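Only one protein chain is missing; all other protein chains are in place.
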Amino acid sequence: MTTAYATDEMMTIAAARALEGRRTCFVGIGLPSLAANLARATSIPDIVLIYESGTIGSKPPHPPLSIGDGVLAETADTVVSSAEIFNYWLQPGRIDIGFLGAAQVDRFANINTTVIGDYRRPKVRLPGAGGAPEIAASCRETVIVVRHSKRVFVDRLDFVTSVGHGDGPGARERLGLRGAGPTSVITDLGILEPDPESRELMLTRLHPGVDVDRAREATGWPLKVSGRLATTAEPTRAELTALRRLAAGTEERT
Amino acid sequence: MTTAYATDEMMTIAAARALEGRRTCFVGIGLPSLAANLARATSIPDIVLIYESGTIGSKPPHPPLSIGDGVLAETADTVVSSAEIFNYWLQPGRIDIGFLGAAQVDRFANINTTVIGDYRRPKVRLPGAGGAPEIAASCRETVIVVRHSKRVFVDRLDFVTSVGHGDGPGARERLGLRGAGPTSVITDLGILEPDPESRELMLTRLHPGVDVDRAREATGWPLKVSGRLATTAEPTRAELTALRRLAAGTEERT
Amino acid sequence: MAVTATLAEAVEAGIGDGDSLAMEGFTHLIPHAAAHEVIRQGRRDLTLIRMTPDVIYDQLIGAGCASKLVFSWGGNPGVGSLHRLRDAVEHDWPTPLAIEEHSHAGMVNRYVAGASGLPFAVLRGYSGTDLAEVTDSIAPLTCPFTGERLTAVSALNPDVTVIHAQRADRAGNVQLWGIIGAQKEAALAAKRTIVTVEEVVDELPPHPGSILLPHWVVDWVCEVPGGAAPSYAAGYTERENDFYQAWDAISRDRVAFAEWIDANVKGQP
Partner (left out) sequence: MAVTATLAEAVEAGIGDGDSLAMEGFTHLIPHAAAHEVIRQGRRDLTLIRMTPDVIYDQLIGAGCASKLVFSWGGNPGVGSLHRLRDAVEHDWPTPLAIEEHSHAGMVNRYVAGASGLPFAVLRGYSGTDLAEVTDSIAPLTCPFTGERLTAVSALNPDVTVIHAQRADRAGNVQLWGIIGAQKEAALAAKRTIVTVEEVVDELPPHPGSILLPHWVVDWVCEVPGGAAPSYAAGYTERENDFYQAWDAISRDRVAFAEWIDANVKGQP
């Protein structure tokens, strides 16, 4: 049953599995898009994919390079304006799950995609917010998909672009954020989930072959580890085959 | 050249003439719709008719019974939602002229279409506001088309549904109403226009065969008469023919 | 998630006594068949919400289903008064009817706010009119950037919205076109949505000017051909203008109205 696979593949497959039981997914670009399309190609064929370009129910045969590729509109149930996608579909909280990437994540799963360094004189100017702040605020839950490193998992964000669990218990309620916030952070090393009490991210799963020390070393704060730490199930052959077919399709088109 | 015609026909023809030089018209139902379609059939073939049902650029072969008749959508340049017609098209003041009817009009061309009598215990419950308050507020100018009688031209409105010139000079500015307000009130007896100073309606034209006394008797306040009172030009044969063809078309369809 | 049902089942499951109920359709696609089913099932104490109450609500009001009306224009389009509405407001017959009254711009923005998950919407409206004095869901609001005075209207989130559409597929995706009014907003603002359609089809071919409500925001889909009559469904049926004119006489008289309801609504399946 075991097949060789890359850590990125494990991450994407774990992210796809996180969609199980969800009906509608607001998809960001990059790894989240690949994971969402993998879920649709494997265990959740009926999942409704919604892209911030305004396509609802897109069924692309391969994940798009950009969120505005023509195939997203051509295969959609309906295409709506940017105003409508944010106001009528995202904001009211009618979408089950949002998939987000990040440049920096802190222990409360808050996200920075704006700048590294000082805002007015940045060391690295990142792309900025895009749809993320409102995806993070309004989806019923969010999942963050990001590679695990100290550069990403930082003690303190240089800029809060999108709110996860704010400064801890009760923060989302105080801020008027109506979705549940991040329910997991999926990396190439394992899965972090907020502690139900403190809302601080806690390592709950390691991918096969990864140990706790490696995850701790890749995290910029003292990483808490769940007392019930588990190991992610290996990718199945079906998952890997589907993922590689999808990834090849995207590359072929570029 | 003279042909027998009804006073309502004179009123509608005078209203159609009021559209000259205007490019876009927000049309209410009834007499205003007939007048707007008459203008399109005669002197202003390119006028863009906009109905509050969301049809932009409707070119009905006959004026519709209701503002939602299928022909308005079928012949339109585009059909938009109710939200869009009010928010994107009417509210920003991009429409040249709005045509309104009324149950009561006062000397400042304010309009009541809500109740006769007390609001909580009305003698007559009228249909209400519809699109009128915002047409009156936002079109670059408005024209009111209404039959002339003491029941309609009242000293004091039972209810202010839509604002004309408020309580006089400066009222529209104080209320933040950006259109110029009513520039004329066209009746079956003549035409009233706001005095440039006082904003009070003043009789500026009589239709052929009508005298000042008749207009005064049909007005519920001491009607001011312009020092340059003129007589409306008789309907031309072309206007009458076009009007009767339009009116017959509507009746045929009902 | 859309369920296919008979109209009787959907009304039974979706609309209860005391509910706030929006039946939208701006002169087009008015869900008359659903309203008749509400009358047949004898719902009471409804808060009826609709921009243009129209003949459909004249019937519900006259049949005693409503205790409140939220609206912006209550007439028989192109014909005149709604006599059952007037009788209720002027003479409390058959029961008293509270009213909450707006302009079209205000009503549609209330649906927009409801569909957008916002508690209110902003517009340039009502300024200088008497409407703000008689309607609690209108309030002044100041722009935090310019200091301008604008108007806020509170969101509408009906318990149930009912609309009629041209067609749906078997998954419950709903497609409508022509004059589209406030149907999308009213449906998205509601807690529950019932859609009657001219036909249920295997595939929904793209249609110019059409909008789509995805199956996952629709609760019940009911195939009811002609379900908009005497209103119409563009591409399927024509507006029965003569019925709108005939309604004036029928509705003027309490007895004639009751007889009409008995013969045309209660006596029907």
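Per-chain numbering from 1; labels A, B and C assigned in written order.
Simple rule for what comes next: a residue touches a chain if its C-beta (ideal position, glycine included) is under 8 Å from a C-beta of that chain, and two chains touch if they have at least 3 such contacts.
Quantities reported herein were computed from a predicted structural model and do not represent experimental measurements.
In the full assembly, the chain not pictured is in contact with A, B, C, by the touch criterion defined above.
Checked against the full complex, the candidates B:37, B:138 or B:187 give a single residue touching the omitted chain, namely B:138. Only one residue from A:134, A:188 or A:239 touches the chain missing from this view: A:134.
Within the full complex, the residue among C:121, C:234 or C:265 touching the omitted chain is C:121.
Although one chain is hidden here, its contacts on subunit C can still be listed: residues 117-124, 137, 139-141, 143-146, 148, 150, 152, 154, 206-210. The chain not displayed touches subunit A at residues 29-30, 52-55, 64-70, 72-74, 78-83, 86-87, 90-91, 114, 119, 122-134, 137-138, 159-163, 166, 171, 175-178, 253-254.
Although one chain is not shown, part of subunit B still touches it, namely residues 23-24, 48, 56-57, 77-78, 87-88, 91-94, 138, 178.
Keep in mind that, in the parts below, only the chains that are shown with their structure count from here on.
Note: the chain lying farthest from subunit A is B, by mean C-alpha position. Centre-to-centre separation between subunit B and subunit C, using Cα means, comes to 28 Å.
For this pair, subunit A with subunit B, the centres built from the Cα atoms lie 57 Å apart. Put simply, the C-alpha centre of subunit A and that of subunit C have 40 angstrom between them. Multi-chain contact residues of subunit C (touching two or more other chains): 112, 184-185, 211.
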